[in-house]
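Have a look at the structure that comes next, please.
As you look at this complex, bear in mind that one protein chain is not there, while each of the others sits in place.
In order of appearance the chains are A, B and C, and numbering begins at 1 in each one.
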Amino acid sequence: MTPELVADHGLSPDEYERVRRILERDPTLTELGVFSAMWSEHCGYKNSRRLLRLLPTEAPWVIQGPGENAGVIDVGDGWALAFKIESHNHPSAVEPYQGAATGVGGILRDIFTMGARPVAVLDSLRFGDLDDARVRYLFGGVVSGVGDYGNCVGIPNIGGEVVFDRGYEGNPIVNAMCLGLLRKEELITASATGVGNALMTVGARTGRDGIHGATFASEELSEGSDESSRPQVQVGDPFTEKLLLEASLELIKSGAITGIQDMGAAGITSSASEMAGRAGNGVELEMTSVPTRERGMTPYEILLSESQERMLVVAEKGREGEVKAILAKWELEAVEIGHVTDDGRFRVVENGVLVADIPVLPLTQGCPTYEREGVESEDIVRLRHTDLSEHLIPEGDLTKTFLLLLGSPNIASKRWVYRQYDTTIRTATAVRPGGDAGVIRIRGTTRAVAATTDCNGRFVYLEPRRGAMIAVAEAARNLACVGALPTAITNNLNFGNPLKPHIYYQLREAVLGMAAACEAFETPVTGGNVSLYNETDGRAIYPTPVIGMVGVIEDVSTITRHAFTASGDDIILLGTNTEELGGSEYLYVTADLVAGAPPAVDLDAERSLQGAVLAMTRARVLHSAHDCSDGGLVCTLAECALGDGESPLGVRVKLDDDVRPVGVLFGEAQGRIVVSCDPAHSEEVLRIAALHEVPAQKIGKVTAAAEGFSIALRAASVSASVAAMCDAYFGALPRLMDTPAREI
Amino acid sequence: MKAAVVTFPGSNGDFDLREAVQWVGGEAHIVWHRERGGLKNYDAVLLPGGFSYGDYLRAGAIASLSPIMEDVVAFAKAGGPVLGICNGFQTLCEARLLPGALIRNEQLRFEGRDIRVRVERNDTVFTTDYRQAQVLAIPIAHGEGNYEADKATLERLEGDGRVVFRYVDARGEPTEESNPNGAWHNIAGIINEAGNVLGMMPHPERAMEQILGSTDGAALFTSLVSSLVESA
Amino acid sequence: MSRYHLEIRVKPRPGLLDPQGKAIHGALRSLGWPEVDEVRVGKAIYVDLDAASERDALDKATAMCRKLLANPVTEDFEVALAGARP
Partner (left out) sequence: MSRYHLEIRVKPRPGLLDPQGKAIHGALRSLGWPEVDEVRVGKAIYVDLDAASERDALDKATAMCRKLLANPVTEDFEVALAGARP
């Protein structure tokens, strides 16, 4: 075992020593591969585990917290919701279509292995600036990969985000989230109980794809990685996934199995050892029994293959035939490859000859974890303290700036994206993508669940703790806007190389911010995913802790949407306008600048605001509610007016704040929601706001589209035709993406 | 009225279709494609949307060769009503129960959104509860819905009035902008000569309740149920 | 019985719409190849099978095309041998 070989496997000399101590001898190559995968960042959370312990994970409604394939919460009437988010950043950087598709496939499996039927997908995406041909290729490929996979399996997409910023050039972020519903009593976990029970692989065959994927996901991308990572591309097969989904749910219902886990990162190795670990048991696997796609695969390759659409199940002794019959009905294979043992060892044999023999717990839980040094980068401190006052003085026409912003890819309608997704399959989508949060009703009840993903990476970059708080606050606000009570989160920590002190600082601060906000909103963390080393040639992405939040709606008749519905309605602003411009889209678009401090966030005030909006939706006094975020108040009002473009309306607003126009219009002050209501209900809306101690002011009226969009401030005004706004807002992405040239 | 929803590996609209029939008071059962011989116990056969066999060769191609399709053909030949939605339409074309083919959308992208179609005929068993020329808002969700046939077939379809649904704009006009996939003559749905086999790309079963965005699909199922109750 | 390796090409019929060909044509022109005059996109299907003879292998492939691989409404096909390995 040479030091080079050890290093190639991503293990430090110390870690290698630890392996030797655990085995009390040198590892074989196969064993080295097994440790390498299990102790990679992806599986072992070396650099993040200690930080993750800081997150709140408990609440009376949490049925399953972190540690299983997905978190599960109680959503009432006997129903439970399983949900989780997962990243596929590195594979998508190499092959956007397959990378994104297999990302969706993986997260679906995490959900249905809990016994839940997947009911919705969300996708949170980030790329470099769209003027770059490679970025357009990545964006186009990722969107069709997300779409084709989910569409084929038949899971509606109900939301997500797309952000374009130089900060993600070369290293896109592709996070997919899935929600699944199950009856509480149907929950099953991934553990290998029952000594003597059979371990069976079900689904697709094992090929050479993705070998070393787990280690690969934990290494920085560099110039050459296009070449070297080619064999690691995995191809998704959504058709097989659909069959596997149906077969798995049927298997779980049959009671013939006691545990089931997706073969995700590190394939058979991680699923078998983790299932054994959870049950305190061991496993023995026979490599020659594993059905392979190619001839001559070695145990090393079989153990580490990340071929998609495979599961490991533990069959009740004597019921293996039943398992096979269920799989056969769905035209899939189930093959016994080993059994559960009582000696706590992960033992692998090939034709009966031992090729790996490792104690399970040190393998699955003995991965060394590190607390690194974290120091904030001086450059970022300087950036945060940039004086932005000159930007508060408008340069040129405010209306022009407004239209420019409305057509910036970050703010423009993402219709081009979600029209490639099936959003209505399963006939449960009450709020489709395009609003603040997606909503799925629960058939046979009056209930629904809502979900959103959020994170403004610029804010986190400029001040990680505050930025992470904002991400959680925005997610909760988005849920409140549709009438859902924020209930729990999953999260995806997308960061750079944690061995660099300023990156570790970002990671720690962001986790602390997330923890504080989750405490404040009583939205515990039930799971998540960590994706580190998101760097290209030494340059890290913006730290991006994507928050996937779910909420519960008790009565679907209180669901509220973001678009104005009727001319003559009053427009009421909840919250307070400020002059904060730090990290805003306005600065990025007009001055090519990412600087300043992110806007202040007051968690108590946020909580009151959410409470107020929820009370309003429950009182059924609102016609619409939309949270203020990217692009500020003026873009929020525009989004409310334009809706999905089918029946846009106009707006006449007059603002009287003692705040400079640029700040009011484009600043991204937190804690604001724009609602509209029948004038007969305005009093009640204002009363509920006062009751919750939320500042509220009537700022104007919804008008007919023909009357245009006008905002008068003390000393300035914005006024545009609805047609010009539609063109900017809906036309932007198609104009950028539907040009034929698509270079690879 | 008792309907069979025939599902293939990869079908995913079976559940929605069953719910839709039940929503209007009919009875519907999911029939797995390997269950031969049972269709004669049903009053209608419905082929759902989805991606049978992944649509990996051509949409609906492999499903159209599944043995149960012989039963479906026999059911149709005997005059029983057969409805194919989306992948079901594609399968009916591949099985030659309907003429033409559905090729890739002109823009080469999957399209999932609400569109409008005009009811071109309200005298079929599937459309009696619609008004003639009524404009419906219904979701589509497909990548291969671009209806194509040779010139003679198209002329015959139009001449015989066998186009049942056509993509239109808000004013009810079949414009280029209102065509979501490049289909010839904005064709969204056609019927066979005998008038008992309908194929359509839009999803009426997803437009049954206001909370889902539209109720315009419901009349298709009420039409079917009431015409079968009458004929029974 | 020998193992035959067949190449089947399925091509959109002349005169019928080929959205993919059209899009690729446009893309090639805008990428700097104005000299491209037409593009059609079909499928290449590689089938390995056991057959008694070349004739037999080709006949089988033709039957497969008629039954499944090509849609006679929109597509033409060609069948060719790519090599036999005993």
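What to note about this one:
Just so it is clear, contacts are C-beta pairs under 8 Å (C-beta built on N, C-alpha and C of every residue); 3 or more make two chains touch, one makes a residue touch a chain.
Only a predicted model underlies this, so the values are computations on that prediction, with no experimental measurement involved.
Set against the missing chain, the residues A:Ser36, A:Gln98, A:Ser270 or A:Ser629 yield one that touches it, A:Gln98.
The chain omitted from view is touched by exactly one of A:Arg293, A:His385 or A:Arg443, namely A:Arg293.
Summary of contacts with the chain left out: across A:Ser307, A:Thr341 or A:Asn478, the touching residue is A:Ser307. Contact residues of subunit C toward the unshown chain are 3, 9-11, 21, 24, 27-28, 31, 33, 35-51, 60, 64, 67-69. Residue-level contact of subunit A with the missing chain is found at 94-95, 98, 204, 207-209, 226, 230-231, 233-240, 293-294, 307-308, 331, 742-744.
Listed by residue number, the positions of subunit B touching the unshown chain are 53-54, 56-57, 62, 65.
In this section, only the chains that are shown with their structure count from here on.
The distance from the centre of subunit B to the centre of subunit C, each centre being the mean of the chain's C-alpha atoms, comes to 30 Å.
Each chain gets one centre point, the mean of its Cα atoms, and the points for subunit A and subunit B are 35 Å apart. Separation between the centroids of subunit A and subunit C, computed from CA atoms only, is 41 Å. For subunit A, residues touching at least two other chains: there are none.
Of all residues in subunit B, those touching 2 or more other chains are 107, listed in ascending order.
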